[in-house]
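In what follows, a single structure is set out as structure tokens and then discussed.
One protein chain omitted, others in place.
== subunit A ==
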Amino acid sequence: MVLSCQDVRKTFGANVVLDGLTLDVGEHEVVALIGASGSGKSTLLRCVNLLAEIDDGTIRLDGEDITDPRINPDAVRQKIGLVFQSYNLFPHMTVLDNITLAPVRVHKRPVAEAREQAHEWLKRVGLADKAGAYPDRLSGGQQQRVAIVRALVNNPRLLLLDEVTSALDPELVGEVLTMIRDLKGDGMTMVLATHEMGFARQVADRVAFLDKGKVLEEGPPAQVLGEPVEPRTRQFLARIIEAGRL
């Protein structure tokens, strides 16, 4: 298992967001997290990235307990990429500097080498001409692709994507989804929180439905999205269909 969450509990005051959640992700596997807004998808991803501290349970990365207070969280985060709904590019840096910041400062790689790798990635995702641009000159879709590249140049074991297309205009969603599909082709292990059920069906190996702080139902996309067993999963999907997103 690349990632293994066991009985994870996370509360904000009296609000129990994750309540004994258990989820495993295998090598090269792509897991889609679905669930109502506020069901704790972002919270789970932030806990896995150690941006938030869990209140109980264990999270393991390649078998190592990363929720042990004695481990160095910076070292763990270097192995886990996280891409945010709102991109969060650094506005005072060019695209190139955004991408090479971690390789140069964290991994201490030579600047020239880091830049070369960044240029290669930019070319691959069709942004070769944007290397010197500042984020505010890019469209949302371009910014999100840069944010994904920024996470990838760390060569993460696991990539977490938090509703990476939710802030985008509909016509820009496709370019980001294409990129994620390509990453799956590369064998990247990914957990993606998403509202794009059609995309989850295409790209995910497994879909997990979050409800009341637990994974209520999980399985192959065709099963969870097509013939859900749990009434609450059915209710959720019915609402999604009503909103025209399936």
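One rule holds for everything that comes next: contacts are C-beta pairs under 8 Å (C-beta built on N, C-alpha and C of every residue); 3 or more make two chains touch, one makes a residue touch a chain; residues count from 1.
In the analysis below, contacts and distances are computed from a predicted model.
Per UniProt, the protein behind the absent chain is "Polar amino acid transport system permease protein"; the candidates were "assimilatory sulfite reductase (ferredoxin)", "Septum site-determining protein MinD", "Polar amino acid transport system permease protein" or "Xanthine dehydrogenase family protein subunit M".
The chain that is not drawn here is touched, among residues A:11, A:154 or A:223, by A:154. Check A:105, A:124 or A:239 against the missing chain and you find that the one touching it is A:105.
In the complete complex, the hidden chain is touched by one of A:75, A:128 or A:222, namely A:75.
The missing chain lies against subunit A, touching residues 46, 49, 51, 74-75, 77-78, 80-82, 84, 86, 88-92, 101-102, 105-107, 136, 150-151, 154.
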